[in-house]
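The full complex has more chains than appear here; those shown keep their coordinates.
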Amino acid sequence: MDDLTNENMMQVIESAEAIRQGHAQLKRPYYAANLFFENSTRTKSSFEMAEKKLGMDVISFDAQTASIQKGETLYDTVKTLEAIGVDVVVIRHGEDRYFDQLEGRVKLSMINGGDGMGHHPSQCMLDLLTIYQDYHTFKGLKITIVGDIQHSRVARSNAIALKRLGAAVQFSGPLDWMDPELMQIGRYVEFDEAVEKSDVLMMLRVQHERHAFGMTFSKEEYHAQFGLTAGREKRMKAGSIIMHPAPVNRGVEIADELVECDRSRIFKQMSNGVFVRMAMLQFVLQQREALKHEFVN
Amino acid sequence: MDDLTNENMMQVIESAEAIRQGHAQLKRPYYAANLFFENSTRTKSSFEMAEKKLGMDVISFDAQTASIQKGETLYDTVKTLEAIGVDVVVIRHGEDRYFDQLEGRVKLSMINGGDGMGHHPSQCMLDLLTIYQDYHTFKGLKITIVGDIQHSRVARSNAIALKRLGAAVQFSGPLDWMDPELMQIGRYVEFDEAVEKSDVLMMLRVQHERHAFGMTFSKEEYHAQFGLTAGREKRMKAGSIIMHPAPVNRGVEIADELVECDRSRIFKQMSNGVFVRMAMLQFVLQQREALKHEFVN
């Protein structure tokens, strides 16, 4: 996200909206490969759909059996794909800023599908698009991010981008889970205050992997203290919306019956993910001069 | 299969025959995903071929790395695929009637690729098509299903559908492997009587996983008592045919040299599998009013 100006972000949002209402198609086949060194079926499927809707061919890549397991560097893996004719790679990798070793050294286009605990630009862009569809602006919106702020790349990217676009970002959830650095971007608020005064409630997934329930909280305790219950939903501001990056722990972050309620944008976020990724693919391909005129809009 | 009337079944058979002789193609791209929570390469490849022959794009789905492993429900997984734009899912799942939790709650089209020990409609339909190609009717045909009736979803679905279509269904094989419930549909016959008097012999796979040979039977003993040997094949009724859902244990259910003999329809069943699955995909898509006119026949 750091590479994008505010204008770039608005350009991706507007182009995603245009794609959603019409369509975008490449004039001839281009080749994409999705290098997911961390599991994330949801993000991978969404990129694959975006690539196919643009008319790209997708070359399958299985990180488990790749030569990288024999000690090949990420650079050599990507360079190999470039050599066989891949035009764009989407990479998700556990290492923070893995892309530093690739930038300026390869000719194909790259999209970051998530790195370590750092960035997750396509998730961030789809969240921005979803908010934009409701409010048509970010200026002055009160947006509260709730949950495990410290370990969430979504929280970090979103907080920074939303602040840059003019929103008032706040954080809520267990105090121990806050991120001291992000506290310079927005203040901590009690959850019940957040529920009543926010335009957007962005609930984060509680990662069982990280927080063994029973240790700090039982599922029931978390839901009672920091979960969106039916009672809290009734106290939400008129017109305000609920977001969640999914998969949802039903009955923990959000009551089961609220996941598809009127205020919920959760499945809409997933649909928007495809449009945003199409726009991002178009964006990186168009940065290569020769590909500028390859799109039929 | 319970959802299909006899007319529906004949409609699928006739449309599979039409597809086999000509072709069917969707006018614009549709998106399919194959959710195989149980391994079945054969069925999965066949559906994938059917989808591609119809002109669909297939979004890859790896059940091993899916969010369902993090506790996501099947409903949320399917709903996610719907949200990203998948038009039809084929699901194979170890749980009986897994589809009950989905029916009426999702907008995309679904095909059951096999559930628990219950149903396996596409296998059933391809068996029906194969018989129909030889006899052009089911009325009065003597059809014997041989082997592990009790643990076979193929046996169950086929027996019920064939009986409904007017065939005389019989069972043979080790007495311990019979299914008391299915005995209301047809009687038990000695294997040598079945060999001589059946129009169709449907041999089932002996599942090594389930029946450790050496415990009840050695492979040789099973072959001698319930296997189709060269000697038995010679005593089969004129014009009668041999079927098997595959993979065959050569030299157990069927003598090696009979697998591709004149009476054998085993590889033809596999070819028919693709046509039937194309017809089923067409069938479910056409049930969505808006898609009725999307096929070029």
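For clarity, chains are labelled A and B in written order, and residue numbers in each chain start from 1.
Everything that follows uses one rule, which is that a contact is a pair of C-beta atoms (placed from the backbone, for glycine too) under 8 Å apart; a residue touches a chain by one contact, two chains touch by 3 or more.
Being a predicted model, the structure only gives us computed values, none of them experimental.
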Since all chains are copies of one sequence and 2 are in place, the complete assembly in this file amounts to a copy number of 3
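Quick note on the criterion: only the chains that are shown with their structure count from here on.
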Turning chain A onto chain B by a C-alpha fit takes a rotation, in degrees to the nearest 5, of 120
Within the complex, chain B is touched by chain A residues 39, 41-42, 45-46, 48-49, 52-53, 60, 208-209, 246-250, 267-268, 270-271, 273-274
The chain B residues in contact with chain A across the complex are 29, 31, 33, 57, 59-62, 65-67, 70-73, 76, 79-86
